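Below: the structure, in structure tokens.
One protein chain is absent from this view; the other protein chains keep their places.
Note that the chains are named A and B in the order they appear, and that numbering of residues resets to 1 at the start of each chain.
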Amino acid sequence: MAVSTRPPSSSATPVPPRRERRRGHANEVKLPLRARLRRDKGVLVMCVPMLLLLGIFAYVPMLGNVVAFQDYSPFVGIRNSPFVGLANFERVFADPGFWNALANTLAITGFQIVFYFPVPIVLALLLNSVLSARVRVVVQSVVYLPHFFSWVLVVSVFQQLLGGAGLLNQALRAAGHQGVSIVTDPDVFLFLVTSQTVWKDAGWGIIVFLAALAAVDPALYEAAAMDGADRWRRLWHITLPALKSVIILLLILRLGDALTVGFEQLILQRDAVGADVAEVLDTFVYYRGVRDGNWSYAAAAGLVKGVVSLLLVLGANKVAHLFGEAGVYSRR
Amino acid sequence: MTTIDRTARERVERASRPGRRRHPARPAWDEEPSVAGKTAKAVTLVVICLAVVLPLYTILLTSLSTQAAITRAGGLVLVPGELTLDAYRQVLAGGIVTRAVLVSVGITTVGTALSMVVSVLGAYGLSRSGSLGHRAILFTVLITMFFGAGIIPTYLLVSSLNLINSYWSLILPTAVSAFNVLLLRSAFMNLDQQILDSARIDGAGDWRILTRIVLPMTKAVTSVIALFYAVGYWNAFFQATLYINDSDKQPLQVVLRAMVLQGQTVPGQVEVGAGQVSSLAIQMAVVVIAIVPVLLVYPWVQKHFTSGVLIGAVKG
Partner (left out) sequence: MDDGTRMTRRSLLGLVGTGVVAIGLPAGLSSCSSGQAAAPPPTGALSSAELAKVIPSYLPREVVPPDIPSVDGSTPGFTTMPAELVTSVPTPPGSGGKYTAMSPAWWAVPPGLAKNSYYQAVNEALGTTIDFQVSDGSAYADKLQAVLASPKDVPDWVVMPSWNIPTRFQQGVGALFTDLTDHLAGDKVKKYPNLAALPSEAWKFCVFNGRLYALPFPGGSLNAAIFYRKDLFDSLGLAMPTSLEEFTEVAKAATDPSKNRWGLEDPWDNGSPFLFRNGADWFLRDGKLVSRFETEEYRQSLEWTASLFAAGVVHPDSVAGDQSGSKDRFESGQSLIAADGAGGWPEALARVRPSNPTYDQQPIDFFPVDGEQPWIPRVAPANIFSFLKKTDDEAKIAEMLAVADFIAAPFGTTEQVLVNYGVEGQHFTRDAAGAPELTDLGQREVTTTYGFLVGAPVANARVQFPDYVRDSTAYEQRMAPFMADPVFYGQQIQDPPEYSSLGKPFVDLAKDICRGRKGMKDLDAAVKTWRDSGGDELRAYREGFLTGDEPANT
């Protein structure tokens, strides 16, 4: 097709020429260790500050997770608390509440990946197509503000709008209608929490995509237009490929966060719809472990969550590789 | 925006309907959208903005309302009643907020600078696939996204480093975000490797390539990551309550949050001081005060969104 007169590997196209790079690997692997060390000394040194900070401030305290295998009391310390094997994990898995929370968490995550995740992308494309720089800045500055509101505020804004005493129901009652209960209906809860997330975070989520769009060489559009591609074709063949790698990266990382859904958001609306639909893993762990200083239980649940998240990310990464994408974690 | 040869321009202009006014920023090769398309876009943008602006309006209005007006409304105020600046006066009185702003600005500036240096170096260090130890280091970074540490081990660490009550306790533990490093790395890897390779052949070292080519070409992404870090430092609240003991060293979010607590019921018969100023007005004033810096900073970030590519094109 016409667009291909400029091959995607040319100039500033974000998708790297994979085949060449892979061939490069094949050569590099053969180099002896000392030669590789000499070659990569520069980049290795650059990693040192990051590794130091992570080592001290992430990995050292992470060792504290050993309490998951203990009956830990902060007053006797990790070294003096008795080990209990896997008892804490057994308690986590034996609790039907855990499985209910897990199911709810996955439902919310799945729903949000379908109905929230694409929203910032679409908004970014929409905004990117606005010509006036001033309109763009104003709109962006406005739509990303809700990200800085607390969940308490977001939930109460939604309640003032959709709640039983909110504007919508006042209007319905004034019109002689019965009124609708949106915020207390467990059946529409998924829609409610997702629309809250969209309202709060979609504007903020735009930014990464806008930055990625800024990296697209306008000359590509021009050439495509010259070749007769209309705006939809240009979107499909230039803009979306430019966003592909960041979309995939964020999608994979979102999967890694699959077990983490808005703790505060859900705790605030728990009573409205009941724990059966609003209990998620984080709230479950909070009520069973953290709130009562049951650190061992909380650590066990945290480890389970971490392992599952890691597996999800590595799995998603594998899938990305199958589709020829770099993903988050390259093969070599 | 870009130069274009005369014939092409004429061709496009002929294609577009005569008599329609073109937007000056519209590139010559871009066809004029349909009226319906333009209208749909405008309506969508207006609706989206209204969805944010209207709640913002009630928040602002509530922060400016008297207790009487708030009591009448029974919550957020929708219709303007008696207005007052009392909430802002109370929040800003005595210079406590001003000093906290200075603390927060300092932490955010130093923290963001440190984070960016470390993350950019790390992301670049990880951006050459196939380099020695690259996978292991990447995995080391990735793991920190999934396995956190409890409050107590982290506190014990900060304490053993003698960082309790030090501003560094608000910076160092969160200085590196794996998520941000991965985003940066992805942006670096998406650069045209040929440019980097040819620079290398010209004898440029990694440091030179990073500062002279990679960073200028990824200005948009790096400024977004800087924004992410800055917002993280700016919003940090929990760490400060844990690690900072002196009232005079507390950052803005801690000070503001304490004001929001005012008026909440504490179990038992403890009476918490309720002033004459409505607690809801104060809460909303706090919301407004907290988002002002955010409003100011965005246009600065946005400025970097357009410049990245051109430099790359020049180098290429």
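By our rule, a residue touches a chain if its C-beta (ideal position, glycine included) is under 8 Å from a C-beta of that chain, and two chains touch if they have at least 3 such contacts.
Values in this document were obtained by computation on a predicted structure and should not be read as measured data.
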{"item": "Which displayed chains the hidden chain touches across the whole complex", "value": "A, B"}
{"item": "Contacting the left-out chain in the complete assembly, out of A:L86, A:A103, A:A165 or A:L240", "value": "A:A165"}
{"item": "Identified contact with the non-displayed chain, of A:G55, A:G110, A:G228 or A:G274", "value": "A:G274"}
{"item": "Chain not shown: contacting residue from B:I70, B:A175 or B:V301", "value": "B:I70"}
{"item": "Options A:F75, A:W232 or A:F323, residue touching the unrepresented chain", "value": "A:F75"}
{"item": "Residues in chain B touching the chain absent from view", "value": "66-68, 70-75, 90, 93-94, 96, 151-152, 155-156, 159-160, 164, 238, 241-242, 245-248, 250, 254-255, 257-259, 261-276, 278-280"}
{"item": "Touch residues of chain A, complete complex, unshown partner", "value": "71, 73-84, 97, 152, 155-156, 159, 163-166, 169-170, 173-174, 179, 181, 183-184, 186, 268-272, 274-276, 279, 287-289, 291-294"}
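What we mean here is this: only the chains that are shown with their structure count from here on.
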{"item": "Centre-of-Cα separation between chain B and chain A, whole angstrom", "value": "16"}
{"item": "Touch list for chain B against partner chain A, complex", "value": "1-2, 4, 8, 12, 23, 25-27, 29-31, 33, 41, 44-45, 48-49, 51-53, 55-56, 58-59, 75-76, 78, 117-119, 121-122, 124-135, 137-150, 152-154, 156-157, 161, 172-176, 178-179, 181-183, 186-187, 189-193, 205-207, 210, 217-218, 220-221, 223-224, 227, 231, 235, 287, 290-291, 294-295, 298-299, 301-302, 304-306, 308-309, 312-313, 316"}
{"item": "Chain A - residues contacting chain B, complex", "value": "11-17, 20-21, 24-25, 28-29, 33, 36-37, 39-40, 42-47, 49-51, 53-54, 56-65, 67, 74, 78, 123, 126-127, 129-133, 135-137, 139-146, 148-150, 153, 156-157, 160, 167, 199, 203, 207-208, 210-212, 214-219, 221-222, 225-226, 230-231, 245-246, 249, 253, 256, 295, 298-299, 302-303, 305-307, 309-310, 313, 326, 328-330, 332"}
